[in-house]
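A single structure is presented below for examination.
Every protein chain of the complex appears in place save one, which is left out.
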Amino acid sequence: MRKRESAVKNAVVKYGKERKNLLPILQEVKQIKNYLSRSDISEIGAEMGLSSAHVYGVASFYHFINLTEQGQNIIWVCKTISCYMKGSNDIMMALEERLKIKIGETTSDGKFTLLQTNCIGWCHKGPAMLVNDEPYTDLTPENVVQIIDSYYKK
Amino acid sequence: MTKQKLKRVDLIFSKEYSCDKILATSLKKPKEEIIQMLMDSGLKGRGGAGFPTGLKWKMAAAEKSKRKYVICNADEGEPGTFKDREILDQVALKVLGGMALCAYVIGAREGFLYLRYEYRFLIPKLEKILDTFHKWMEDYDLDFTVKLFIGGGAYICGEETSLIESMEGKRGEPRNKPPYPTQEGYLGKPTVVNNVETLVYTLMIMRIGADEFKSMGIEGSSGSKVFSISGDTPKAGIYELELGMTLDDFVKEFGDGDTKSVQVGGASGFCVPRKRFKEIHIGYQGGLKGFSIPTGGSMMLFNSSRSMYNVLHNYLVFFEEESCGQCTPCRVGCQQLLKGVEAVKRGEKNQKYLNDLLRLAETMKITAKCGLGQSVANSFSSIVENFREEMIY
Partner (left out) sequence: MSKKMINLVIDEIKTTVPEGTLLLEAAKSENVKIPTLCYHEDLCIAGNCRVCVVEVKGWNTLLAACATPAMEGMVVYTNSPLVRRARRDILALLISEHSTQCTTCYRSTNCELQDLAAEYNIDNEIYINLLKDKIFTVDRTSWAIEKDESKCIRCQRCVRTCAELQKVNALDVINKGAEMKIATFFDMAMSDVVCTNCGQCINRCPTGALTERRYIDEIWDAIGDPTKHVIVQTAPAVRVALGEMLGYEPGVRVTGKMVTALKRIGFDSVLDTDFSADLTIVEEGHELLQRLKRKLVDQEDIALPLMTSCSPAWIKFIEHLYPDYLDHLSTCKSPQQMFGAIAKTYYAEKKELDPKDIVNVSVMPCSAKKFEANRMEMKDSGYPDIDLVCTTRELGHMIRQSGINFKELPNSKYDKFMGESTGAAVIFGVTGGVMEAALRTAYEIVTGREVPFEGLNITPVRGMEGIREATIKLEKVLPDWSFLEGVELRVAVAHGLTNAAQIMDNIVIGESPYHFIEIMGCPGGCIGGGGQPIPTNEEIRRKRTEAIYTEDEKMKIRKSHENPEIIKLYEEFLGTPLGEISHKLLHTKYTRRERV
């Protein structure tokens, strides 16, 4: 609990209490904790003089600001047209099989959460995905399993 | 109208000239001269909307304000577009150089590079380059610093007022216009928001001159442009080409021999069927009913194995999620178009319902608050009208 509280306070100190810093602060806390809890959101609100509901409203607008608990690594598989044409569904199926979870779920060991996202800007090398910030392209049902395995080895 | 053949260009990624030299020379020019050069060059915004860049700078320069801002829009979210990532990855200094040029012209001391969340992997590299850039600024005695601002994952933030809203810590919802950002932008101050590629071209125009730039392309669509080519093509990737080529020439070069249609301008652009390849050019004027079709760079090719229903469905799911949701035509309209084509496909709605949806798309085009809602009709109508039978059976 103490660690979480300091994440918010540190971020607010780092960026400043002005409203314009809200998005960087939300992102900073998210980067540390992988998601923002209710108490994080209301603490950010209290620190910045904004209402909790308002901070929640802003945070919920952005796709990569997660508001529910996530695994250590978040996999974002691109589902937009170019990747879809190149077989992103097969990649998704391979991932679901390897991780034994469905879209939106987290592995029981808390290692991965499997999500979809819109175009990530690798259309010429689809199918593509992000694992956290790292892009992976030219995916096949085979190499995507190897990528996952490499995270287990880390 | 002269016909422009497909011609490759090498400006953006060229290593021929060092960017600092161009900048050093340019910063000695009178500001008015730079604006005039940009206006003469006919450079239009390369993000997709195509607003004349010189005019934008001129408007911001004319504002009396102690604080002004330059923002580089790297929130590249249009499906099928990836050229800004490539430009930032390879020639980020040129982008920053363009920002410095703009800052000099309009009188800004602060700039931001608004990078989409999906490109976070570029951050370490960009931070290093920013250090170099800031040293240049000291050398040139230009009081201008650039900070990175990372988006949160919202397509709509590519719209400049949404982008500004999100930078101010709000939901990225488009503003009412006027006032325009050049009058009241970031924190209420005059602000120029330019696409990554546009900024590089401003610098390139300083290098090659307005006339040479204008000699490329066609009337109303001068110069060259970076294209992101994907889909059913053996040559997927990034290409810098002169504007004004016909789709026929384009498909001959990039198609797989079986191209059924080309989506020009991404999900918010137009779908051109094979029968119209010869008459349609790539440029800023018109739209599907006119002479040329604009694009922010996205060119997606589909061959005859593709279901255009699936393509449209994919776009509509995208818009239904990525609409900011504030205005009625876009929020509800996107849902209705999606549910509507699904209902027709399933046979729950008569095929005549497609006509109702086409009319709805037209309403969205003229009533939505911003470019997103207005442009949903582009892909919807061009696909439904040209591939109607694929929507039904």
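Just so it is clear, A and B label the chains in written order, and each chain counts residues from 1 on its own.
The definition used in the following text is that a contact is a pair of C-beta atoms (placed from the backbone, for glycine too) under 8 Å apart; a residue touches a chain by one contact, two chains touch by 3 or more.
Being a predicted model, the structure only gives us computed values, none of them experimental.
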item: Full-complex contact with the absent chain, from B:214, B:339 or B:388; value: B:339
item: Residue touching the undisplayed chain, where the options are B:9, B:164, B:368 or B:383; value: B:368
item: Touch criterion as defined above, residue of B:134, B:252 or B:331 at the omitted chain; value: B:331
item: On chain B, residues whose C-beta touches the chain left out of the figure; value: 154, 156, 171, 176, 178, 319-329, 331-336, 339-340, 343, 349, 356, 359-360, 363, 365-369, 374
item: Touching residues on chain A - with respect to the absent chain; value: 38, 41-42, 45-46, 50-54, 56-57, 60-61, 67
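As a working rule, only the chains that are shown with their structure count from here on.
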item: Computed distance of Cα centres, chain B from chain A, in Å; value: 26
item: Contact set on chain A toward chain B in their complex; value: 18-24, 26-27, 57-58, 61-65, 79-82, 84-85, 117-126, 130, 133-135
item: Complex contact set, residues of chain B against chain A; value: 76-82, 84-85, 116-121, 149-155, 166-172, 187, 228-232, 236-238, 263, 267, 298, 300, 302, 306, 310-311, 314-315, 318, 321-322, 324
